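With one protein chain withheld, the remaining protein chains of the complex are depicted in position.
Per-chain numbering from 1; labels A, B and C assigned in written order.
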Amino acid sequence: MALYILRRLLAVIPVMLVVAVFVFLLIRLGPGDPAAQLAGDAATAEDIQRIRERLGLHLPIHVQFITWFGNILQGDLGMSIANNRPVSSLILARLEPTLMLTLTTIIFVVLVAVPLGAIAAWNHGRWIDRAVMAFSVLGFSIPVFVLAYILIYVFAMWLGVAPVQGFVSPTDSLYRFFAHIALPVLSLSTIYIALVARITRATVVETLGEDYIRTAYSKGVRDRDILLKHALRNSWVPVVTVIGISIAALIGGVVVTESVYNIPGLGRLTVDAVLASDYPVIQGLILVFSFTYVLINLVVDITYAALDPRIRY
Amino acid sequence: MNADRTPPHSILEIRDLTVRLPPGGDRTNAVENVSMHVNAGEIVCVVGESGSGKSVTAQTVIGLLPREQLTPTSGSVIFEGEDVLTLSRERMRGLRGKRISMIFQEPMTALNPVVRVGRQIAEVFRSHGLEPGRGGMPSISDLLESVRLPEPERLQNSYPHQLSGGQRQRIMIAMALALSPSLLLADEPTTALDVTTQARILKLIREMQDRYHNGVLFITHDFGVVAEIADRVVVMRDGQVVEQGPTDRILRNPQQDYTRMLISAVPSMVPAKRKRAPDAPVALRTENLAKTYGGGSWFRKGWEVKAAEAVNLELRRGQTLGIVGESGSGKSTVARCVVRLIDPTGGKVYLGDTEIGNVRLRELKPMRKRIQIIFQDPYRSLNPRRSIGKSLIEGPTNFGVPEREAWARAVQLLEIVGIDPDAHARFPHQFSGGQRQRICIARALAMEPDVLVADEAVSALDVSVQAQVLDLLTDIRDRFDLSVLFITHDLRVAAQVCDSVAVMHQGRVVEYEPVEQLFAAPTHPYTRELLAAAPGRHWNFQAFCEATETVAALDG
Amino acid sequence: MTTDVSFEAGARDERALSVWAATLRFLLRNRSVQIGGGLLVLMIAIALLAPLLWTVSPTRLDTAMRLRPPGPDAWMGTDPFGRDVYSRVIYGSRISLLVGLTVAMTAALVGTVLGILAGYIRWLDGILMRVMDGLMAIPAILLAIAMIAVLGAGIGSVIIAITVPEVPRVVRLVRSIVLSVREEPYVEAAVALGTPGHLVMVRHILPNTIAPLLVQGTYICAFAILIESILSFLGAGVPPTIPTWGNIMAEGRIYFQISPWNIFFPATFLALTILSVNVLGDGLRDTLDPRLQRSV
Partner (left out) sequence: MSITTRNWTAGLLAAVVAIPAANAAFVSSADAEEVVLRAVKHSALRVLDPIMTTAYMSRNHGYMIFDTLFALDENFEPQPQMVDTWEVSDDQLTWTFTLRDGLLFHDGELVTSDDVIASLRRWGERDAMGQELMRYTEEMNAVDDNTFEIVVSEPYGLMLESLGKPSSNVPFIMPQRLAETDSTEPIPEQIGSGPFVFVDEEFEPGAVAVYRKFEDYVPRDEEPSWMSGGKNVHVDRVEWVNIPDHGTALNSVISGEIDWMENPPWDLIAVAENAPNVVGRQLQPLGSQGMMRMNFLHPPLDDPKVRQAIMYAVEQESYMQALVGPPEYYEVCGAMFMCGTPLETDIGSAPLLEQDLDRARELLEESSYDGEPIVIMYPTDVITLSGYPPVTAQALEEAGFNVDLQATDWQTVVSRRASMDPPEEGGWHLFHTNWVGFDVANPIVSQGLVAGGREAAWFGWPDFPEFEELRRSFAAADGAEEQFAVAEQIQEQAYENVMYLPLGQYIEIAIFGDHLEGVLEGPAPIFWNIRKND
C-alpha cells in the first residue's frame, strides 16, 4: 500500500511539470508588457526599463523559467503586478470563500444528485426516470451566469429571501454563511447535479443488471437493501471518479459564480487578474488549481485502493 | 435412483406456462405451454440448447423475470399449493431465499464483490427477520462447513475475489440452502467451472439434497451432467417441452428425434480410431517454449506469472495435436505464442524448419500465411463492420493475390464450409454462431496454411452445432492435409479429434501421449483426476447404453 | 464452381451505402435524435440564412434608440448602443455554431490522431499521456482564458483555446478504444492474416471509434458553445465587435433589471442550441453506444 501511494505520488511530478512548463510558456509568450503596466501613465522609458530589471524580465527566457520554477518549489509564486503583493498571500487570502463554496457545492451535489440518480435508475424507463434525465439534460444546457441572474432576480430581488451578494465566513456566523452561500451553491451545482445524477443513474442501472443483484433478489433481500447495500455500494467508484474529475470543471463555474455573487474568492481573483493582465497571479492560480485537482484525484484513487477490496496495487 | 425414499409429493407443479417475449423478437413466446413438476427429494434436469427457454422457466418460478420484458401470460406455477404468479411482490420476496432458492452459472459474478461472504450469507437470514446461529438457525460457520469449505472462520471474512470459482459456488450453495428451502433452482451451476471442480460441486449438490430432502430443478445443456445427477429429465426446445421422463428411460430410449440427436451428439470418451502416418514430416514444433508475464516495471518486480514453461510439442503433417487443460493451465498462451500473437519469452517455435518464435515482425510476415488460428468466440472473431466476403479476401490480398482471384477462392471456400456463397455480401450479425465459426474456418483456409490452430474453437457452441463444426474440422484436415493444433478443455472432444494429446497443468505439460494411450492408461495423477471428473463417463451416449469400454481403472 | 456471382465493386459499394442508410434510418427512429437533430437543423438553418433574416445590420449603432423594449421596430428590443438585439441574436447563432462545430471536429481529428499514436507507439504513449494528463489537470476555462490572453482575442483563438482542453479527452477515448479493440479476436485474426499494421488500424480498429467519437463530438460541441458564451461573458472571448450571444449578454448584463431582453433572448437561443446538441448527443449515445458516458 505504501508503495502504491509512493508510486501515485511520483506520478504527480511529471503531470505538474507539464503544467508548469505550459503555464510558464503560455504567459511569458503573451503580449502586454507588465513593466509598462506597472509604470503607469506618466512613466518614461527609463522608468519602464528599471522596472523590467527589477522584475527580471530582461533575462533570457530559460533563465527566467529556472528562476521562476525554483521559486515555486520554495512556495514563492512571485509578485502580483496589479496589487504589488506576493501572489501566494493573495491566493491564501482568497482561499476560504472558494473552499467553502466548492465544498458546500460538492456536498450539496452529492446529497441531491446521488439519490436522484439512484431513484431514476431504480425506476429505469418510467416517468420519474425520464423527468430526472430531462432535468439533467436541461441542467447541462443553461449557462451558469444565466441561472445566477435568474436566481438573484427571483430569490433576492423579488422574494427577498436571500442576500444579493457577498460572503460571510462560517466562523463569523453560520446562519449568515448559509444565507449568503445558498444562491451561489444553487447556481453552481445545477450542472454538476445533472452530471452526477446522470452518472449515478447509468452506473446504478448497470449495477442493477449485475449477477449479484439477481443473487440478492433470489435471497429475498428487500428492495431498499438491494438499492442501498448492493447497487449503490458498487456504484460509488465511477460516481466518485466523476466527482473528482469534475472538480476541474467546477472551477470554471466558480469563476463565473464568484463574479456574479461578489464572492471574494479565487474565481474573482482569476477574472480580476485576467482583466488586469496580472500574469504572475494567473500563473499562480493555474498552478494552484491544477495541483489541487491532481491531488484530489490522487486522494480519490488511493481511497479506492484502500476501500475497494477488488482493487489491487 | 432415489427410489427408496418416502412417497414423493409434488413441491412444484408448472402447468401450461406461457411467457411472452417483447415484440420484435424471432418468436412470440419465450416458453409456451410448458408443464413439469418437481417432487421432494428429486432432481429434475431441464436440458436444452441455448434459447430453449429453460432459464426463463426457472426465473418464472422464483419470480425473477426481467421486469416489463417477459410476462407470464397463461398457465400457473403451483409451489407448495400456491400459484406464485398471483402472489404480491412482498409475499414473493418472502418466499425467495426461504422456501425457493437459486444458484447461478457464473460464480465469479454472482457474489457482491465488496461485501464479505459471511455477511452475504447472513443477509439471507436477516432479509427474513432471522439471525444466523440463533433461534435454531445454523451459524455461518456451520453452513460453510456443511458445504465442505475449509477454515470457515477465516473464510467468512473473505471477499469473493479472494476465493476460487469452486469455493464461490459452494458459498452460493450454502447461501441457497441456509434456510432449508424446499425447492432449489440450479441454473447451469457447473457450466463455468473446470471439469474437476464441476465433479465436486455436482457431488455436493447430491449430498445436500440427500440431507435436506428438497426438490432440485437443475438446468443444464450437458447430457454428461444429466447422466451424472438427474432423477428425471425434461428436454426443451424453442420454448416447448419436447419430452420428459425418468433419466434412465430418456437416455436409453429417447422417443423424439430431437432428443436422440442431442444425446448422440455428445462425443464419446472412447478415442476415435484413425490411421495415421507416424513418419509424416513435422509441421510445427516447440522447444522449451515459455511465456512469463510481469516483472517489467520497476515497481512490480515481485509480480510475475509463468503462464507457460518448458513446453515441448511436435505436430506432424495431417495430424491433430490436442492441448487439454483447465482454465489457467497455459494452453491458450501456447496457442497464441505459436501464432505469434504474443511474443514468447523463452524457447523456440519451428514452423517446418523455420524458427518463428524469435524473429522480428518484418521477417515473420511471409510465415504468417503458413499458420492460422480460429478463436473461441464466434461473435467477436469477425469484424462486425465488414462483409464476410471482405473478411475472406483480406488475407490473400495481403499476400498479393489479385482481388478477383481471391473472391473466386472465397466463394469456393464458403461452399466447402457449407455456407451459401451468395451470402458473401452479408455481415457477421446475419449469421448464427456455428455459421460464423465456419466462416472463420474458411477465412483461415483462404491462406492455404500448413498449420491450423483451433483455440477452444467449438467450446462456445451448442452440442449439436459443435458436432457439425468438429466434423467440418476433421474433414478439412483430411482434405487439405492440414496439421491442427487443437486447444480444448473438453476431454470428450479431444478424444474424438486428436491423434495425440498434451495435458497442461499450471503452465507445464504434465502428460503427452498418443490419444488412445492417454485415455486407456493415464500415468500422471492430474490426468487421471481429469478423466475421472468427466461427467457421464459411464455412459455411451452414441449407443444409448452404459459404457462398455471405458477408463474403468479410474473408477472409485 | 460458380463464379458468375457478381463481385463487381459497384455492387459492393451499393451494399455499403445501404448500410449507412440503414444506420441513419435506425438513428432517426430515436425520439431524442429526432427532437435534438430537428432543433439543431433549425438553428443551422437560421445561422446559414442569417443575412436574409436580420432586419438591420447587427453592428449598426443608433445611440438615440438605446435600450428600447421589444416592439415592432426592434423585435427583441435594442441594446445599450441602440443596436437591434434580434439581428444580433440571429448573427450570434453563426458564431456559436461555428465555434461549436469547429471545436468538435478539430478536437475529434487531433484527438484521434494523437490517440492512435498513443495507442500504437509504445514509447510515445508514456510521454503523450503525461502531457495529456497535464493538460487535463488545468481547468478548461482557465486554460482557455490563459490561451486567449496569449493568442489575442478573436474567433480563431477562441476556437483554439476551447479545443486544446478538449483534445486530451478525445485522446483518452480513442486510445482506450484502440487498446481494447486491439485485443479483439477479429483484430488478432487480421494480424494473423498478415494484414499490415496501418491497415489493421484503418480497417478494423478505427471504425470502432466512429460511434463514440460522434457521441463525444456532440457533447464537445455543446460544451464548446457553452464555454464560448462564458468566455465572452467574462470579457475574455470573442471581441465585442462581433455579436456573439455571450457578448450580447455581457453588454446587457448591467442593464438586466431595466432591459432584461438583452439577456433573455440570447440566453434562450443559447440554451436551446446547447439543449438540442445535448439531446441529439444523448439520442446518438442511446442508439450507438449505450455504455459511453459523458465527461466534463
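Please note the rule applied: a contact is a pair of C-beta atoms (placed from the backbone, for glycine too) under 8 Å apart; a residue touches a chain by one contact, two chains touch by 3 or more.
The structure presented is a predicted model; accordingly, all values stated were derived computationally and were not measured.
**Q** In the intact complex, which of the depicted chains does the undisplayed chain touch?
**A** Those shown chains that the absent chain touches are A, C.
**Q** Tell me which residue among A:Tyr4, A:Phe135 or A:Phe155 touches the hidden chain in the full complex.
**A** Final answer for the missing-chain contact: A:Phe155.
**Q** May I ask which residue of A:Gln64, A:Asn83, A:Thr241 or A:Thr303 touches the chain that does not appear here?
**A** A:Asn83
**Q** Of the residues in subunit C, which ones touch the absent chain?
**A** 59-61, 63-64, 66-67, 80-82, 153, 235, 239-241, 253-258
**Q** Since one chain has been left out of the picture, which residues of subunit A touch it in the full complex?
**A** Looking at subunit A, the ones touching the missing chain are residues 31-33, 36-43, 47, 50-51, 54, 80, 82-85, 90, 93-94, 108, 111-112, 115, 119, 122-123, 128, 152, 155-157, 160-166, 172-173, 175-176, 178-180, 182, 223-224, 227, 259-262, 264, 268-269, 271-272, 275-277.
Going forward, only the chains that are shown with their structure count from here on.
**Q** What are the two chains with the most C-beta pairs touching?
**A** By number of C-beta pairs in contact, the leading chain pair is A-C.
**Q** Just curious, how far off is subunit C from subunit A if you go by their C-alpha centres, in Å?
**A** Centres of subunit A and subunit C (C-alpha means) sit 23 Å apart.
**Q** When you check subunit A against every other chain, which residues touch at least two of them?
**A** Residues: none.
**Q** List the residues on subunit B that touch subunit C in their complex, please.
**A** 336, 339, 341, 365, 368-369, 371-373, 375-377, 380-383, 385-387, 389-391, 394-395, 398-399, 404, 407-408, 411-412, 415, 421-422, 424-425, 427, 440, 443, 447
**Q** Quick check on the complex: what are the subunit A residues that touch subunit C?
**A** That would be residues 14-19, 22-23, 26-27, 29-31, 133, 137-138, 140-146, 149, 153, 157, 191, 195, 198-199, 202, 206, 238, 242, 245-246, 248-249, 251-252, 255-256, 259, 270-271, 274-275, 277, 282, 285-286, 289-291, 293-294 of subunit A.
**Q** Could you pull out which subunit B residues touch subunit A in their complex?
**A** 62, 64, 68, 93-98, 101-102, 104, 106, 109-115, 123-124, 127-128, 159, 161-162, 172, 175-176, 299
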